[in-house]
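So, subunit A:
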Amino acid sequence: MNSEPKNTDAFEPKIVAFVCNWCTYLGADLAGTNRLEYPANVRIIRLPCTGRVDFNLIVKAFEIGADAVLVSGCHPGDCHYTAGNFHARRRWNLFRELLDTVGVDTNRVYFSWISAAEGAKFQSLVTEIVEKTREMGPYEEYQSIVAEA
Partner candidate 1 sequence: MENIYKPDLMEVVKVKQETGDVKRVRIRFKDPEKAKQFSFNVGQFGIFSVFGVGESVFNICCSNSHQNEYFEFCFRKVGRVTERMWDVEPGDTIGFRGPFGNSYPIKEWEGKNLVFVAGGIAMPPIRCAIQYCLENRDKYGKITIVYGARTYGDLVCRTELDEWAKYPNVDVLKTVDIAPAEEIEWDGRVDFVPTVLKDSNVSGENAIALVVGPPIMIKLSLPILSENGFKDEDIFTSLENRMKCGLGKCGRCNCGSVYVCKEGPVFTQADIKNMPDDY
Partner candidate 2 sequence: MENELRNAIRELLEKQEIDVAIGYGRVGVDGAVGAVFVTSPDDVEQIVWNDECRQNLAVHLTRPEVKAFGKIGIVVKPCDARAVVVLANEAQVDLDLLTIIGVVCSGIKRAKPDGTTADEYYAKCETCVQHTPQNVTLVVGDVAEGEALDAKNEQNAATAGNNAKLAKLRAMTVEERFAYWREQFSRCVRCYACRQSCPMCYCNRCVADKNRPTRIDTSASLKGNFAWNILRAFHLAGRCVGCGACASACPAGIELDLLNLTVSDAAKEHFGFVAGTEFGVDPLIGTYADDDKEEFIR
């Protein structure tokens, strides 16, 4: 393990985003079409729907070294599959409580509704997440349990 304090200037957060295919993924595409620049720290995993995103994926994201996780889908009522995002929302309520209880900082887990038209929202949210995560620094706590043999 790296025991020296890391140079926070050089710290580039690793952000994993689980997004739905129909809204947020297209929102991110729109940000591109409109050339809305944002930090390059997000790695998007395209899934059909936020309804697909279970807790184990979030845990796995932290295990592979994510400093923050974003889950984003269609606004309520706009789900391509009618209700996937409502199911997701219910679970997120519980994820958050559980993560908070075990001491996973909920400031490292973001949920959002970003529609296919909200390229600008995608841009600003990603920018904000990266900045905030940069401020918080690398998620050394979780990495320490991953590293421990």
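Just so it is clear, a residue touches a chain if its C-beta (ideal position, glycine included) is under 8 Å from a C-beta of that chain, and two chains touch if they have at least 3 such contacts; residues count from 1.
The candidates came about this way: all candidates are chains of the complex that A comes from, given by their letters.
Just so it is clear, the structure is predicted and the values come from calculations on it, not from any experiment.
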{"item": "Candidate touching subunit A in this complex, from 1 or 2", "value": "2"}
{"item": "Subunit A residues touching candidate 2 - in the complex, by the definition given at the top", "value": "55-56, 59-60, 63, 76, 83, 86-87, 89-106, 110-113, 125, 141, 145-146, 148-149"}
